[in-house]
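All protein chains of the complex are present and in place, except for one that has been dropped.
Moving on, here comes subunit A:
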Amino acid sequence: GGLTKRIIPCLDIKDGRTVKGVNFVNIRDAGDPIELAQQYARDGADELVFLDITATNEGRKTFAELVLQIAKHLNIPFTVGGGISSVADASRLLEAGADKVSINSSAVKRPALVDELALEFGSQFVVVAVDTRLLNEAGEPTLDYTKYPVEAHHYVHTHGGRQATELKTVPWVKEVYSRGAGEILLTSMNTDGAKTGFDLPITKAVVQAVDIPVIASGGAGQKQHFVDVFTEAGADAGLAASIFHYGEIPVPELKQYLATQQIPVRL
């Protein structure tokens, strides 16, 4: 017995449709988020994250309607994020049936939003997504962890990871934790998309900094990468997108593998 490590596929949504390509045998319509979500649930995904990458108000409305449909059809928990900057925004998504909301740039812009959401809905509803990157003294990306220790050189980024801020990541996660965040979704821009493995140093530092679950994201390319992030960095969950969507690593196969590596997973 004991709490298991969670595997979380992430779906990007634009105007109510999934945007990244999907290559699934059992899916009729690759763009339909509900069909994809249900397939992931049947495959044993532990949770799903839906990120609204729409920029228009019309698209946001479509997303709220989609959340309602997801809640109707999905029998596992799901988090929604993208464009949430007020209690009212979060409330609409809760009403539609979301289990958690994820906030990112809006928390950096106005940290009190974390307190407001935690107070209104409880910490279990509030995921703070943190995009982070190791920078050298000139503000350029680096992977030289020996020269640039994570605590001093990993910086929070906003706007989908494009914009660096003055905030250092470890103090920032401590702050959002103390303000009532219930979970941290940590994406390393250093490793995101590279498929060379999760960013273990920053993940480990964040896990040690807070007493709430940490979801590691960015860089998964092989099954072993999940083992590493769970055992070496102590992450509570691993999130990925394309490796799942393209069927490179099917969720059932990943979980079977994790079980053989003595990682507690739900099978």
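Before moving on, here are some points about what is shown:
Everything that follows uses one rule, which is that a residue touches a chain if its C-beta (ideal position, glycine included) is under 8 Å from a C-beta of that chain, and two chains touch if they have at least 3 such contacts; residues count from 1.
By our rule, contacts and distances are computed from a predicted model.
Note on the omitted subunit: UniProt lists it as "Imidazole glycerol phosphate synthase subunit HisH", one of the names in "Imidazole glycerol phosphate synthase subunit HisH", "ATP-binding cassette domain-containing protein", "Paraquat-inducible protein A" or "Aldehyde dehydrogenase".
Looking at A:R6, A:R133, A:R179 or A:K204, the residue that reaches the missing chain in the full complex is A:R6.
In the full complex, subunit A contacts the hidden chain through residues 1-4, 6, 41, 46, 71-73, 75-77, 94-97, 99, 121-125, 182-183, 211-213, 236-237, 266.
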